[in-house]
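The complex appears here without one of its protein chains, the remainder shown in place.
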Amino acid sequence: MRKALSAVLLFSLITGLIGCSAGGSSDKSASGGDAAPATTTSAGESKDPVKLRIAWWGGQSRHDYTLKVIEMYEKQHPNVTIEPEYAPFDDYWKKLAPQAVAGGLPDIIQMDISYLSQYASRNQLADLKPFTDSGTLNVADVSENALKGGEVDGKLVALNLGVNALQTTFDVETMKENGIDIPSKDWTWDDMGKLGEQAKAKGFQIGGFAYHHEVFFPYYLRTIGQKMYSDDGKTIGYADDQAFIDYFTRYQQWYDKGYILSLDKEAQKKGVAEEDEIVLGHSISGIGWSNQFLAVANLVKDRPLELNPMPGPGTKEGLFLKPSMYFSIAESSKQKEEAAKFISFFINDIEANKLIKGERGVPVSSKVKDALKPILTENEAKIFDYVTWAESNSSPADPPNPIGSVEVEKLLRDLSEKILFKKIPIDQAAAEFRKEANAILARSQK
Amino acid sequence: MTMSTPKRVLYHVLVGIFALFMIYPILWLAASSLKPNDEIFSTAYSLIPSRLEFANYVSGFMGFGGTTFATFFKNSFIIVVLSTVGAVVSSALVAFGLARTKFFGQKFWFAAMMATMMLPQDVVIVPQYVMFAKFGWLSSFKPLIVPHFFGTPFFIFLIMQFIRTIPGELDEAAKIDGCSKYGVFYRVVLPLIGPALITSAIFSFYWRWDDFINPLIYLNSPDKFPVSLALKLFLDGESLNNWGGMFAMATLSLLPVVIVFFIFQKYIVEGISTTGLKG
């Protein structure tokens, strides 16, 4: 042991004396393993071979099927090699930022609605219009509404891969067993309060908004004909703080009566389906996006769960089809045409979508949706049916959130905590939210 | 030190109970890795699986889209071994230079070294990335290995402090015997700082093994990913997760660090330099 160690040290000491080449020599041995791929990078000389980089976030199942779809595409286009880059959601954005700075974004980038404005308005994303016009990116079977979700400042910078809609989940069997009334499709906030009361009496709770007021407060604003952000994205979009006060007053009443899970218990959740309160049998309902239904419903094996619309009044005005995620093409990409071809394949190819199976949201292509129906599981079919219903019972989505919205959402979350922990009166929180949010937006929209 | 029998029994009972408390998380991790997927959450409080699910290790080891954990482990070993050797060797040299020679700018370089540890990584990540991009080092192990051959502040400071516990008279004596500074380093100091070098090696091994933020940023292709990064790829909030596979691989990934520690820890205490001079 000692001899080996001193030998290494002696060696380095000697090489160190001759100008410190320790770094240089190790450098060679380190790069030995990856010399091969490095050389292929520069082999893009001839016309035919194409190399595309594609990046997405997700978990194991998404990685697995996406890699299979890529393999399928490579088989059909032998000249194309696709290099996948994938990461979990949080890490994905940390990885993407330096790539953008160095001008080395992947050709195809999976985009999220909350980051879309950041990247688009700072000229990182290519305009897809020329490709949809030429048909390279075939959007013949995609509705105008779904396409619009990828526009920023009138430019199509991201292609919607699927849609979700807000929904409530009911554990119908448990409700029936306990004599709890199952609300109708056109239920209201008052009905939700009653549901909470009935559930509480039987020792259950109902699903609350957890920390996601950034989703449900804008929904409420839409139901009363208001919106979260102004059109130019420079200020808060609603004029009267009464909306804020009404929304949180109602929620706080439910919270204080113990209808919904207390915040300290909510805080220890990691956001995985396994800890969902319905799965645990504590709650008779849940509230969230339609795609979240699948994991929860699959875990509850002994009783069926059902999707129901959100409470109203004004459900139709409030509901909208949310682009679940997008593919964008980097402005810096040198192979935009080839990238567009792949995206076109991804959203239109039936066989590919049999692998994807709506995991990235209910597909935007009507043809794909029809083709998938026969192979869906019962729970998947419920989601498709609900989203199809929502297509004709919703209103166009708001434009993607302005820059600074991530910070505004954090502010809303912090204030909601203060409200529920009774650290601040609601009207004061409403005023503070307006003041601070406007300051954030003003700072971000310089 | 020798203890009487009752004292020894008491010692083992107390330390043993404390040790059990300390390794609870590892037991929990190992137990979870052997539970069926749906049991991991529902019986998280229990350390005993209803049945042993070794299939988790198989499904976890498969990795992602054909890249298995064999590849991830291999990558980790390449990165970790090279950067650890580089870090320990270079840090020992630098530490000796800072602790035992007097030269112009010595204080400045010591301050620079300390300051390097105090600046949060988050704000240097981006310029560093741009720099490595200019070097043409992206998508390779170079950004993860090469910088470690230039000394790691933590280890430099650690080794310095150990060198400073060595009596200066030893240096003088060696000088009188005709040793140069290089000789002093190799013959006098090196044999006496064994525990510090081993400690540095253990830490370096673990830190590099556990590091995922640098691999995340500098490596693109999954077949270059180390284990730490691959482990993170299992999870996704909204979909059904292969918890069993994740826990199985998390447990497996601990093995090398535990083994390395167990082998090397005895050198810390027994010392590799028992023949060294005593004060």
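Note that the chains take the letters A and B in the order they are written out, and that residue 1 is the start of every chain.
Methods note: a residue touches a chain if its C-beta (ideal position, glycine included) is under 8 Å from a C-beta of that chain, and two chains touch if they have at least 3 such contacts.
Here is the rule we go by: contacts and distances are computed from a predicted model.
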UniProt protein name of the chain not shown, from "ABC transporter permease", "ATP phosphoribosyltransferase regulatory subunit", "Extracellular solute-binding protein" or "Sarcosine oxidase subunit gamma": "ABC transporter permease"
From B:28, B:61 or B:77, residue that would touch the chain that is not displayed: B:28
Residue of B:34, B:133 or B:235 in touch with the missing chain, whole complex considered: B:235
Full-complex contact with the absent chain, from B:34, B:78, B:138 or B:156: B:156
Those residues of subunit A which, in the complete complex, touch the missing chain: 16-17, 20, 22-23, 90, 93-94, 97, 100-101, 118-119, 122-124, 211, 262-268, 270-271, 404, 406-407, 410, 413-414, 417-418, 421, 423, 446
For subunit B, the residues touching the chain missing from this view: 1, 3, 8, 11-12, 15-16, 18-20, 22-23, 25-26, 28-29, 32, 44-45, 90, 93-94, 96-104, 106, 109, 112-120, 122-124, 126-128, 131, 147, 149-151, 154, 156-158, 161-162, 164-168, 171, 180-182, 185, 192, 195-196, 198-199, 202-203, 206, 210, 228, 231-232, 235, 246-247, 250, 254, 257-258, 261-262, 265-266, 268-269, 271, 278-279
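One rule holds in what follows: only the chains that are shown with their structure count from here on.
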Whole-Å gap between the CA centroids of subunit A and subunit B: 35
Interfacial residue positions of subunit B with respect to subunit A in the complex: 38, 40-41, 64-66, 78, 82, 85-86, 89-90, 92-93, 125-126, 129-130, 133, 138-142, 145-146, 149-150, 182, 185-186, 190-191, 194, 197, 212-213, 216-217, 220-222, 224, 232-243, 245, 267, 272-273
In the complex with subunit B, residue positions of subunit A that touch it: 1-2, 5-6, 8-10, 12-13, 16-17, 22-23, 26-27, 29-31, 33-34, 37-38, 53, 57-64, 66-68, 83-89, 91, 94-95, 97-99, 101-102, 104, 106, 270-275, 291-292, 294-295, 298-299, 359
